[in-house]
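The other protein chains are all here in position, but one chain of the complex has been omitted.
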Amino acid sequence: MLGVQVILNGLVLGCLYACIAAGFSLVWGVLNVINLMHGSFIVLGSYLAWGAYQALGLGPWTTLLLAAPLFFGLGYAVQRGILNRVIAAPVLVTLTLTFGLDLMLNNAMLVAFKADYRRLILDPPLGTWSMGELVVPVDRVIAMLFALLLTLVLYAILRRSRVGRAIVAVRLDREAARLMGVDVPVIYATAFGFGAAMAGCAGVLLAMIFPISPISSGPYLGKAFVVCVLGGLGSVPGAVVGGLFLGLIESVGSIVLGPEHAVTLSFSLLIVFLIVRPHGLLGKRGFE
Amino acid sequence: MSAVRTTPRSFRIALVLLVLLAGLPFLGSAYALRIGTFACMYAIMAVSWNVIGGFAGYPSFATAAFFGFGAYCGGILLGKSWTLLAAVSIAGGAAFVAALLFGMVLLRLRGHYFAIGSLAVAEVLRELTNTASNLTGGGMGLNIPLAVKGSDSVLGEATFFFWAMWAMLFLCFISVRLIQTSKLGFGLVCIKQNESAADMIGVNATLYKSLAFAFSGVFVAMAGVLYAAWVHYIEPGDVFDVLFAVKPIVMALLGGLGSPVGALLGAFAFLGIEELVWRNYLQIHSGVLGFLVVVLLLFLPHGLMSLTQSLRSRSGRKAVA
Amino acid sequence: MSESSHLLRVNGLEAGYGEITVLWGIDLTLRRGEITALVGSNGAGKSTLMRALSGLITPGAGSIEWEGRALQGRDPKAILAAGIAHVPEGRRLFSAMNVEDNLLMGAYARRDPAAAIKRDMERVYAMFPKLYERRAQAAGTMSGGEQQMCAIGRGLMSAPRLLMIDELSLGLSPLLVEQLVEALQVLNREGLSILVVEQDVVAALELSSTAYVMDMGRIVQSGASADLMGDPAIRRAYLGALADETSL
Partner (left out) sequence: MPGPRSMRELLRLVGVTRRFGGLTAVNDVHLTVGEGEILGLIGPNGAGKTTLVNVITGVHRASAGQVLYEGRDITRLRPYQSARVGIARTFQIVQPFPELTAIENVAAAALFSQAGMSQASARASAAAQLAFVGLGEMADKPAFSLTLAMRKRLELAKALAMKPRLLFLDEVNAGLNSTEVDHAKQLIREVAGRGVTVVLIEHLMKVVLTVCHRVVVLQNGALIADGTPKEVVNDPQVVGAYLGKKYAQLHEPQHGRQSAGAQSGVADTSVGVADTLPAGEKR
């Protein structure tokens, strides 16, 4: 029974990780830019959920509808206004630039919200589901389902919509995409917008489970990194596979080795994958 | 042969700066000593990072890993009553060998992947340090006994560590300068410019890159030992701080990529700015730092030095696409 | 000036990559409703010419006139909108996308109603039934011939009036080439003008009514395709101008 519980925990965690990583992976894959602000976008999304609940009484699922366009706009503007100026620069420059932006954003949140943890406590609480010895908190299950749903929506946009196809086309062959009449800078900004929207929405969901603090941005970002490398870059299925893999590994690892080793495990896995299989579990072919 | 164009003149300027820095203890102020020690430490980081990041062009985020590794190595050895000199030598040697071996695999990665890989090393080391609490004290941190016998005054100890850090910087700067003018430095510049072409003319790129990685680590690790002995208390979150990985890059960018002299100047300038921001905007110091980074990258892609060199035709060439 | 018969007129075109000039003073005229061939050896500049015509590279000098409008210096989007589609060398399909999505990408820039796009897709499928069979398959996993069909189909999806095809038959079996040639002839009869780059000289000349021979970035010969069949200029362009070497 313990085994089932561990796997269940791993799946819940894995879906959330997939949602965290999907947008990050999209930006990395399409723009070849690592957005170090991703973690802070997530935390900002959590604050949005917290604020909306405190001030307006909006439940997180309602806030999602608010967060998606807000964060899309934020991401679009940041890319068009700032990042696009150095889009062709070496890795060091884009990486350091997003780090600088992240410092600003994170510091702003620290000033605005202080470092102490806040919690979004739903009233009445959702309680837990139990089946025999299995216990699952309802909020986690709901967050997991929404995370899956969001990831699916992103997947559908990329697969089915005109703009989504253009994003994928730019990722696969930028010059051929230009021949199809695609405006590449617009697509870059759009992809970045989607990445930010995914981060914001993930943050809203995470607010239901985890305490909120600017300090969490680093760990969230770390998860996104690991998931991307494990699953393979730039694809939604890669993010899902990587996320579930990481969730299960962490869940099993914390039982076998103790919870304090979970982070070590995931980063060790990252290094091993980088060296042995840099294209991730799904290989480099994945795209959507 | 100057593979990277650092003129003898700017090298002399740097030496003069180092000598001027050595005058700080004579001010007799504890504050000046503290700032001076930090200036030396930052400069060691920036000048060292320059070997892998500036010469070889690999975006390493491993400085925090080296620093933390050195600090804990030193802390543990000092705790076991080894002398400071022994601790410094052992930590430096271990860091060099580890970086060399690790570099052999890690440096097969390029661009973002190398950056992430090097960043992850620090994370893994930090978590390992956190969990190996028998040895390291874990998250509780590690207390380090006085390493300097015989200096009973606080100022005396501060002076000692200033000189120690200064000497380390001097050693580091001269070494890196020697690397720059050596065959190794020349090969690294070739690798940065075009790795496959470098391979084709007979540069053993794997070996050279790994050596660069090792040299970018050895002095930082030794500075880590000195830091640990100086502050008497370290904890994993402190010495493996990701900021230690990023600050040297900012300093090197500030001074202009690829030149040890620039890195030295960049480190001093950075510390000055940081100190100013700390004093005046404690609440938003990291935000201001971020703002500086953004402005620097967007408007001064070739560093402060490029301001003085009346805008050469090259400065606009690489800027924005 | 016979506005009606001239579709595209290129005058004194120079283009290249960065400081490297590849094309020198290209003059070329495409007539409406014709198939024109570009032949010449590797590195003669045929692909570069196509890239200049589709706006992937910006000409350094010269003019490109399309139905009386100047096209030089416009971006690929504008040129596509004007009615010129480019099937690039190596096909450049979006390899991980399926066939149908590739075709839809071909229609990306069109603002026509979905029904019109759907209709054009049906036409492509009717022309290349194989593509319909493979419509859900990733383009990169298909055979070379199917990929070329898909690339041509993708080009057609923009509803062009001039279709430029670079390296029609490279790496394809003779039978497949026959099939593609027939398809192009049908399209041509329906009114589509075609500019084709083709390695196989005889195939190119048989398919086209007019041909241009390129060598070292210049047009060295042009005329009716039938007349060029025995022209020594062609052989010289491919296998060396031995006669010219006596000057050494």
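Quick notes on this one:
Chains here go by letter, A, B and C, matching the order in which they are written, and residues are numbered from 1 within each.
FYI, a residue touches a chain if its C-beta (ideal position, glycine included) is under 8 Å from a C-beta of that chain, and two chains touch if they have at least 3 such contacts.
None of the values given here were measured: they were computed from a predicted structure.
Within the entire complex, contacts from the absent chain reach the displayed chains B, C. From the set B:83, B:133 or B:194, the residue in touch with the chain omitted from the display is B:194, counting the whole complex. For the options C:71, C:121 or C:234, the residue in contact with the chain missing from this view is C:234. Contact between subunit B and the unshown chain involves residues 1, 3, 183, 186-187, 189-190, 193-194, 196-205.
Contact between subunit C and the absent chain runs through residues 19-20, 22, 41-43, 170-171, 199-203, 216, 229-232, 234-236, 238-246, 248.
Criterion: only the chains that are shown with their structure count from here on.
Counting steps between touching chains, the shortest path from subunit B to subunit C takes 2.
Chain centres defined as mean CA positions place A nearest to the mean of all protein CA atoms. Seen from the Cα centre of subunit A, the chain whose own Cα centre is farthest off is C. Centroids built from CA atoms put subunit C at 55 Å from subunit B. Inter-chain centre distance (subunit A to subunit B, centres taken as mean C-alpha positions): 32 Å. Within the complex formed with subunit A, the residues of subunit B that make contact are 53, 57, 59, 105-106, 108-109, 111-113, 115-117, 119-121, 123-124, 127-128, 130-131, 242, 246, 249-250, 253, 283-294, 297-298, 301, 318, 320-321. Interface of subunit C with subunit A (complex): residues 54, 56, 75-77, 80-81, 86, 88, 92-97, 101, 104-106, 108-109, 140, 154, 158. Residues 159, 162, 165-166, 168-169, 172-173, 175-183, 285-287 of subunit A are the ones touching subunit C in the complex.
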